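Right, I'll just put the structure down here and ask away after.
The full complex has more chains than appear here; those shown keep their coordinates.
Chain IDs A, B and C follow the sequence of writing; residue 1 opens each chain.
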Amino acid sequence: MSDDIMIFSIYIFVLAIFIGFEMITKVPPLLHTPLMSGSNAISGITVVGALLSTGAGKTQLATILGLLAVILATINVVGGFMVTDRMLHMFKKDKK
Amino acid sequence: MATITSLFYLLSAVLFILGLKNLGSPKTARRGNALAMLAMLLAVIITLLDQRILDFTHIILGLVVGSAIGVYAAKKVQMTAMPQMVAIFNGFGGGASTLVATSEYFQLSGATEVNILATIALSILIGTVTFTGSFIAFAKLQGIMKGAPITFPGQRAFNGLIIVACIVLGVMFTRDPGNMTPLMVILGLAALLGVTSVIPIGGADMPVVISLLNSYSGLAAAATGFVISNNVLIIGGALVGASGLILTKIMCVAMNRSLGNVLFAAVGSDGGAASGGSGEQKQVTRYTADDAVMMLDNAQSVIIVPGYGLAVAQAQHVLQEMAQLLEANGLNVKYAIHPVAGRMPGHMNVLLAEANVSYEQLYEMDAINDDFQNTDIALIIGANDVVNPVARNKKDSALYGMPILNVDQARTVMIVKRSLSVGFAGEDNPLFYDDKTRMLFGDAKKMVTEIVQILKS
Amino acid sequence: MKIGIPKEIENGETRVAVIPAMISGLINDGHEVHIETGAGETASFSDADYEKKGAKIEKNVEELYQNAEIAIKFQAPQMNEAVGKHEIDLLREGAMLLCSLPPATHETLIPKLRQHKTSCFAMEYIPRITKAQSMDVLSSMSTVAGYKAVLMAANQLGKFFPLLMTAAGTIPPATAFILGAGVAGLQAIATAKRLGAKVEAFDPRPVVKEQVESLGGHFVEMTMPEDAETQGGYAKQLSDEFLQKEREAIAARLPKVDALITTAQIFGKESPLLVTEEMVKLMQPGSVIIDLAAAEGGNCELTKANETIEKHGVTIIGAVNIARLIPVHASQMHSKNITTLLKHLLQNESLDFGDEITKGACITHEGEIINEMVKQNFS
């Protein structure tokens, strides 16, 4: 990774951090868990890295590790989003 | 081609941002989750189209297995076990980051820049701390492990030492990337750090810890993004890292604690704020005005039970404002007036008349006591004795024999008062500790005013 | 100028035309104030209070009148039995007289006033325009009467006004029904509301609905065959057809009414009949009617002016001049009104009959009738 790209990546990182800070301002306590769960699912984006590692698998070891990574990350993503959805569903239950 | 890919990743990143934003507000949360899912799907599809991917067997295997487990877990988990489920998912995320970084390490060829190496080490460090830390949190919440804080002397110094060691090892690693020992030691130390930094925290504080670990797993993903030079990872990870931190802070504030206090004070015990009776710890559910509004938003009917505290706080005017807002939102609002609420006959009537509450909305006890069972929320404002169930069954109580309002038959009971202290008759009130009761601690005027404000915004 | 303030001689009158606090103002304007001994007594103002403010106490009423260039009274002049002379006859020739002069008194008094060349200014003839509000004694006394009527009703009623939910059962609120929401009616609405009653009101003037509601009262709607509001705040004599409809609408509410307060008046005319004997029977035993229009015939068929009667289980109070039951503040308000008028009249060297207020309030001057309305009615 060239220095240039590194620098750009840092820019992007910093800007994204700012956005992350701004997005969440006032959250009612009942939403704390769903929000945590949803953003946790987002952090499963590491699945992209896992896919690349596995797919490009230059060594057996790397591929195995990648496979494991894909499994873990997928659980995180799929489970995370689903659980979040379930929780959010719950809040609507009383409105008939 | 790479340009197109990049632009699609950018689209995915934008969707993540929008998703997260929407997740933060009750009205849009579900849409937010959907957007984030879409973003993830997009990112995965783009990645699968990447020309660097040569072999799809492992990938498909991994996706299928992971999805199956994820779906199963998500469907099976009980609502009450949500926090630990999130913890375990989070751990997996952190683990995945570690694995990717390790895998990338093994795929390194030739001379590699220091910054790649450094981010590999960082990714492994953060990912592994998240992994083991989340599992401890899970174990504590699930009851596998004792919820109470586990401490040993020099714990904080020990943790500090681990971090220093990791930094030194990291530098060693970047100097001689061929030697994988330092990396493996980092991995081991990180695993230990995850454990030692979570065990001293009490069960009640676990949600905060999970939120913090969630923030970490985001940073781990971002670090992985640096490793593989992938912007969507960097952005997604950074978003989670930052918003997770904010959420952690918000959660601490809601608990009236500082983050430092949560992490290092080792005070968390099993219950929330407990008090009252002699010896035995009883648990109450605390609610904020925000929570109350969310409940009211989803309710169809509410019965307001005013008591002496309403008079002391002189909250009648703002209470009437709240009731009007609720009615405008389509709720059915009634007031239940207990014959001896307050300190003189008709005390509540004087107050509510002053606030121009229409007489049609006031119901005497006998006329309304059967309605509670069909009511979503009984909202008790500064009343205590007149809703105290000991009057029904505790023979030696001063209240025994006095008819009370059947608030406990409503689906949810919300009580506004300043503390758990007793009313006129000096009797403890078991209703406070009931499963369906939520306590809104505070001066009645302040609390109702807060609710009004939130209802309006 | 020399001002004389006699003691009111009307039977039951408790008020005094000018209270001690207003004397200093008159003296500062260059007047000399003489007041009959004991004039303020019934309103809790002693001679000493007046003297402290600079008034001279006069024991002899004949001398008081003889010396006065301006006489200020509350009530219309009448026979002073003690000295055996009519008050107008006691006046100096050509003196100025400020007092009340209701239409009913005109026939007997105006000839006398003309004869004595009295410059008589009558409080109820001050035009009810914005800038004359501080002289408007009708508003002042209506304010007192509206408040007092509710107190009388509440005091008379064998029930509570407010709703009370108590260990000894629930006391339902009383329903107060106010007919006519002019100054007195609005004050009655506000007072009854304060005491916690359910308040309903009706008035043929449509603008009044918003006013009633601004006080928390419930305005009773009825279909009206004609617009009932006229210039200047007076309601005109309404058609029989209208009154018939109105009575029907009122009758529909009466079974639930505990306190009925009627204030419907039409200046200078007999009050409209709003509640017949049949309608009274519809009310619950123990209910109360306060008829503030009693002096002009009353809004209720059974009303006897100045009397409290019970019929069909209903107590009917023919409330005449009940402002005199709050003598302290009624006198205070009257003082303010009448001294403001005096100041207005004397602002120029001589009386300015080009001025709307001066002309309107003046009944007689140098033997002539000045007020247009009175002149028309009188000829």
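One rule holds in what follows: a contact is a pair of C-beta atoms (placed from the backbone, for glycine too) under 8 Å apart; a residue touches a chain by one contact, two chains touch by 3 or more.
All values derive from a computational prediction rather than experimental measurement.
Whole-complex chain count, expressed with the shown labels: A x2, B x2, C x2.
Please note the rule applied: only the chains that are shown with their structure count from here on.
Between the CA-based centres of chain A and chain B the separation comes to 18 Å, rounded to the whole angstrom. Averaging Cα coordinates per chain places chain A and chain C 81 Å apart.
Among the residues of chain C, none is found touching two or more other chains. Counting partners per residue, chain B has no residue that reaches two or more other chains. Taken in their complex, chain B has these residues touching chain A: 13, 16-17, 19-21, 23-26, 29-30, 32-33, 36-37, 39-40, 43-44, 47-48, 50, 52-56, 58-59, 61-63, 65-67, 69-71, 73-75, 77, 79, 82-83, 85-86, 89-90, 92-93, 95-97, 99-100, 102-104, 106-107, 109, 113, 115-116, 207, 210-211, 214, 217-218, 220-222, 224-247, 250-251, 254, 287-288, 290-291, 293-294, 298-300, 376. Those residues of chain B lying in contact with chain C across their complex are 337-340, 345-346, 348-350, 353, 356, 359, 362, 364-365.
Of all residues in chain C, only 162-171, 173, 196, 198, 216 touch chain B in the complex they form.
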